[in-house]
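Written below as structure tokens is the structure these notes are about.
With one protein chain held back, the other chains of the complex are shown just where they sit.
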Amino acid sequence: MGLGHDLQSVAELEAAKGLLEPDVFFTPAELARISRAPSPLESLAAGFCAKEALFKALPLIDGWFWTDAELLHDARHAPRFQFHGLLAEHLTREGWQVAVSLSHSGGFVSAVVVVTTAPRS
Amino acid sequence: MGLGHDLQSVAELEAAKGLLEPDVFFTPAELARISRAPSPLESLAAGFCAKEALFKALPLIDGWFWTDAELLHDARHAPRFQFHGLLAEHLTREGWQVAVSLSHSGGFVSAVVVVTTAPRS
Partner (left out) sequence: MGLGHDLQSVAELEAAKGLLEPDVFFTPAELARISRAPSPLESLAAGFCAKEALFKALPLIDGWFWTDAELLHDARHAPRFQFHGLLAEHLTREGWQVAVSLSHSGGFVSAVVVVTTAPRS
């Protein structure tokens, strides 16, 4: 099982210029959604935080990009990853399932990611 | 597997009047315990946070109430949920087990909930 957790102060992330190149981290669809959010900076930080938690939950896998893990929200506003490219292939091949949960409050964003093996049928 | 995480600034939750109707969220026994806690506001926030994390960890289930998930503490002060009503029936029918962990510090409360399937014997 893989486990990843990330906590980020939004102000600290902004001061550290951690979000200077958002297109390294986010797909055009993610950036469009973030720009329409009530607080774009906080949404950018939340997306960054979720991807950091995913990175920590996975073993070293060569050749994937941050944009291969696209963060979507379902009808209940719950976040989930849609995977692309090499990362999608790797996860399918290994039979790994990824759960993500995300929260923000008081100027912080926080994420937990758990990677489990799907039961083989 | 279901995963839920919630982080709450206690001051922000208070300002947002998120706790105005505590009897929607808490059973009489929970409210009695909270009122005896060293910091009732923080305990109220912690209970709210744990239930938010549970909500995120579960799929959409119709007809349950926040008071169906009662937060208790065991002899080691570890939190655990005791379930009632439709939610209890649903969890038993599906064979789901719920683990919760809770922390508070520096004016924040934070919770993680994981829902797993019990191994069938």
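To keep things simple, chains are lettered A and B as they appear, and every chain counts its residues starting from 1.
Heads up, the rule we're going with is that contacts are C-beta pairs under 8 Å (C-beta built on N, C-alpha and C of every residue); 3 or more make two chains touch, one makes a residue touch a chain.
Bear in mind that the values here come from a model prediction, so they are computed numbers and not experimental data.
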(message) One chain isn't shown here. Among A:A57, A:L71 or A:L91, which residue touches it?
(response) A:A57
(message) On chain A, where is the contact patch with the chain that was removed from view?
(response) 1-9, 11-13, 52-53, 56-57, 60, 107-108, 110, 112, 114
(request) Please give every residue of chain B in contact with the chain that is not shown. (result) 7, 76, 78, 97, 99-108, 110-114, 116
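By definition in this document, only the chains that are shown with their structure count from here on.
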(message) For chain A versus chain B, what separation do you get between their C-alpha means, in angstrom?
(response) 25
